[in-house]
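All protein chains but one are shown at their positions in the complex.
On to chain A.
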Amino acid sequence: MFNWIQNIADWFVYDVLNLEKEQHLVEALNFFIYDTVKILILLFVVIFFMGIVNSYFPIDKVKNYLSRNKLYGLEYLMASLFGVVTPFCSCSSVPLFIGFVRGGIPLGVTFAFLITSPLVNEVAIGLFVGLFGFKMTIIYVLSGILLGTISGVILQKLKLEPFLTPWVKEVLANAQREQDKFEAEQLSFSQRLPIIWAEVIKILKGIIPFVIIGIAIGGLMHGYIPEGFFEQYMAKDNLFAVPIATILAVPMYANASGILPVVQVLVAKGIPIGTAIAFMMGVVGLSLPEAMLLKKVMSLKLIAIFFGVVTLCIIISGYFFNLIL
């Protein structure tokens, strides 16, 4: 499917630049061009598609849907699925949290949304297809959804309402399962298109530098680190590898765009895929800046419980993938 891009890269490196085959640096350059072109195309397609979905599926509709319908336990899964299609800027976390609380949506369901949304996003999906292929992408998306759902159920069972900050408790007391009036933007598809287009360009512009740097680092590591280098430290049977990778990842704050090309090379050099996914989810899903923002609505204890449960779930899914793959 991507052969034609390889042909372009070959043509450019060997014919236009007239470089010799089978030199480390030349091969790295070829890999770099191929990977960059392929990933940018995939990112464009996925971001554009998600932009269309999102334009018709804004966050207010999600909230109204969740507070209106009795779903008999499925609401965790629904919230998690909505988290995949709605983008989430961490500075929106507090308003969004309050909006959900006010709409009478249970805390656990809100958490399910908050966990999945940053974890599975359009950029990460585009990169995953480009770097690991479709099978891995499906596993990644499914595990993100399950992670959000399961963490949400656990957090709900813990009955955490007392750990909210006082003003949020007040909001909670006045919560009602009623619909806020929601004025949908009455736009035709042709009116939406320029808005979606502008958003796509904006996202791409924002992430391209990170993607290219990530691929460049990945390319160099690809050329110079021997196969199986990490196997001696992080082999599948090393029980501590997954928790260590996850815990190391949490304080690192990065988005998926820079970290994934590097992760790809780590996998190629012998890190088990489950460990790598756990590391990536730790980096993308849990971050200190987000914790700082959440302090406005949650006590430190609740933030700690929240992060703890999610970290635990990430570690478990890491083990799980190492086991089945």
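Of note:
Following the convention adopted for this analysis, a contact is a pair of C-beta atoms (placed from the backbone, for glycine too) under 8 Å apart; a residue touches a chain by one contact, two chains touch by 3 or more; residues count from 1.
By our rule, contacts and distances are computed from a predicted model.
According to its UniProt record, the chain left out of view corresponds to "Redox-active disulfide protein 2" among "Cytochrome c oxidase subunit 1", "Cobalt transport protein CbiN", "dihydrouracil dehydrogenase (NAD(+))" or "Redox-active disulfide protein 2".
The chain that is not drawn here is touched, among residues A:Leu71, A:Cys91, A:Leu248 or A:Leu323, by A:Cys91. Touching the missing chain, out of A:Ala9, A:Ile59, A:Ile145 or A:Ile207, is residue A:Ile59.
Seen from chain A, the chain kept out of the figure touches residues 58-60, 63, 89-92, 94-96, 98-100, 102, 167, 171, 180, 194-195, 198-199, 202, 293, 296.
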